[in-house]
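One chain of protein is taken out of this complex; the other chains stay put.
What follows is chain A.
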Amino acid sequence: MAPKKKEEPKEAPKPKAPEPEPVKIPEFNPTEVVLEFTPEQIEDFKDAFQLFDRTPLNEMKITYGQCGDVIRALGQNPTNAEIMYVLGKPKAEEMATKMMDFDSFLPIHQHICKAKDRGTYEDFVEGLRVFDKLGDGTVMGAELRHVLASLGEKMKEDEVEQLMTNQEDANGCVNYEAFVKHVMAS
């Protein structure tokens, strides 16, 4: 497949999937979310929320930019896109300035918790097997780094470095089952 040329501004970008039209997704509506957390869980979330609260008067507020971190710290693993979606697609500059209080946070967290397809150990290994050219249980570290930095929700170079430290053997290969265990075991 020939690489696509740089798009003309007026042309609408086309997805590469077989679907001819982009799927229309409704905006996230927090009021439609039914909270199913137990009071115990809510207390737990409060503690974690407070750990990230840097407001002067301990107002139980965090920035929009921190929401993803708190949700992940509590055990979910959404994509950045999913986070932006539940936040109502804020602008880049709002991420550092717009504040979210605990009550607004709960429906967002609930929505993420309910999402299916979290990815199991097998999915993970399957995904990495794509890059296993020799079928020997290893992938080239360099290729993995490249993929992580250029595909999907790209990681920065230092993030890739942090993830990959001590994972490659002398030949620059990564045993991906061990790698998956390493990432999932935090």
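Note that in this section a residue touches a chain if its C-beta (ideal position, glycine included) is under 8 Å from a C-beta of that chain, and two chains touch if they have at least 3 such contacts; residues count from 1.
The rule is simple: contacts and distances are computed from a predicted model.
Taken from the listed names "Eukaryotic translation initiation factor 6", "Serine/threonine-protein phosphatase with EF-hands", "Exosome complex component MTR3" or "CCZ1 homolog, vacuolar protein trafficking and biosis associated", the protein name that UniProt assigns to the chain not shown is "Serine/threonine-protein phosphatase with EF-hands".
Note on the undisplayed chain: of the listed residues A:Q76, A:Q110 or A:N175, the one touching it is A:Q76.
Within the set A:V34, A:A92 or A:L151, the residue that contacts the chain not displayed is A:L151. Here the missing chain is touched by one residue of A:E40, A:D103 or A:D136, and it is A:E40.
Although one chain is hidden here, its contacts on chain A can still be listed: residues 1, 3-4, 6-7, 13, 15-19, 22-23, 25, 40, 43-44, 46-48, 50-52, 54-58, 68-73, 75-82, 84-85, 117, 119, 123-124, 126-128, 130-131, 146-148, 150-155, 159, 162-163, 165-166, 183-186.
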